[in-house]
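Up next is subunit A:
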Amino acid sequence: MSTRVHPELHRDIARFGGDDITKCMNCGNCTAVCSLAGDGAVFPRKTIRYMQLGLKDKLLASPEPWLCYYCGECSDTCPRDANPAETMMAMRRWLTAEYDHSGRGRRLYTSEKAVVTTILKAAFIPLALLLALHAVTGFQRIVTDRVELNTFAPVMWVWAVVLLHFAFLGYHLMMNALHMIQHIMKPEDPEAKVPWAAYLLELKSLAIHFITQKRWRECGEEHDGQWLTHLLLVSGYVIMLVLVVGMLGWFQTDNIYPVYHPQRWLGYYATLVLIYASAAMLIGRFRKRTQVHRFSRPTDWLFPSFILVGAITGILVHAFRYAGWPWPTYGMYLIHVMAMVAMLDSEVGIGKWAHMIYRPLAIYLMNVKKRTQNQAVPEAGALPTN
Partner candidate 1 sequence: MHHDKIDTDALVIGGGIAGLQAALDLADQGFRVLIVEKQPSIGGKMIGLSKVFPTLDCCSCICTPRMAEAEHHPNIAIMTYTEVRHVRREGDRFIADLVKKPRYVDEDKCTGCRLCEYACNTELPHEFEGDLGVRKAIYVPFSNAVPQVALLDLENCILCGRCEKVCPVGAIDFLQQPQETVVRAGTVVVATGYETIRTDFKKEYGQGRLPNVLGALQVERLLAPHGPYGRVLRPSDGKVPDSIAYVQCAGSRDRSAGVSYCSRVCCMYAIKQAMLLCGTLPLADITIYYMDIRAFGKGFEQFYQNAKAMGIEFVKAKVASITEDQQQNPIVRIEVIEEDGRVEQRQHDMAVLSLGLVPGWDPREVGLAAPAPDGFIRCTQPMIAPCRTPDEGVFVAGCAAGPKDIPDSIIEAGAAAMEAAAYLHEHTHVAGKETTTTCMK
Partner candidate 2 sequence: MLPADRAQVPKILILATEACAYPGADNVGQIHAEYPANTYVVRVPAPVMFSEPFYLHCFEKGIAGIIVMSCGHECPYPGAYDTLATRISRVHELMGERGIQTNRLRLCAVCTVCSKAFLKEVHQMHELLTSTV
């Protein structure tokens, strides 16, 4: 049975950034130079080859793009200057869009206009809700002689909306992840049958990789700095998420906690880390010195920019509240919330959340498959291979 080629596909993928897909002459340098390629997962050339030929099924079924951390070695040494690393990045964007059946990911990646409208739409929601609240209450809840944030934006209401929003985003994310699992594991294919036990037994690796992204370190020592920055960013991000989403009722308060209170120093830590990491990312993209930063799409700027805006506006809210300036506090709060909602809304399909999920998931699924194969092979009477 021969596989039909679809040369139009790579032109479609090129809309996600892979301008150089056909520049590749399939010499295999990129795969051989990659320290992560091997052990059953070979990339980038395999992925690039499938892209060139438009073998969409094979692309959707491949976890390899998620195993690449964009160290840039392949692009540095590519004899054709075909940028395999960026092509892999484009592949991840395309896959993200493909997993997202709402079509929202595709729109965001391929249209700058869509990015702007999505951000504006999302930012409009808190504004509208707050306006509605104050309109209903006759603008009585705006205390101007002192700072009363919880009167201006009642925390329990806000919390409820945030949780709802998160439920919506979480559902979305889970669905996308499920699509990814379906593409890779092909549950409908009787030959690819995987026992449930395998899924269960590998859950530990999912957790480890989710938290540490430790495979990144295999890229080589020179990339440890990037990994560490990323780990810090994630820690700050997760802390903030827990503080805001999980404990907003305690976080958004008009009581000023003493300095030793965990909420304060955790908040400070997270803010600092977020500012540092996001600024570093933005400066890197600006300078384009390393491979990973040489090519950036509008969507790549979104996440660090929003983090930076969020952190800075967060600090300002905090500061204005200390200073006892009601209007600046309320205004900054609104901006902060609008930015954060816009960020979450636009990035769930295309940004860091997706990466955080898809990468460990890909490793997990690879491990599940490997476990299944290792069990299956001895039964077939053959020698175990590795």
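Convention: contacts are C-beta pairs under 8 Å (C-beta built on N, C-alpha and C of every residue); 3 or more make two chains touch, one makes a residue touch a chain; residues count from 1.
How these were chosen: all candidates are chains of the complex that A comes from, given by their letters.
None of these values were measured; they are calculated from a predicted model.
**Q** Out of the numbered options 1 or 2, which touches subunit A in the complex?
**A** The candidate that touches subunit A in this complex is 1.
**Q** If we count contacts the way the header does, which residues on subunit A are in touch with candidate 1 in the complex?
**A** 25-34, 37-38, 42, 45-46, 76-81
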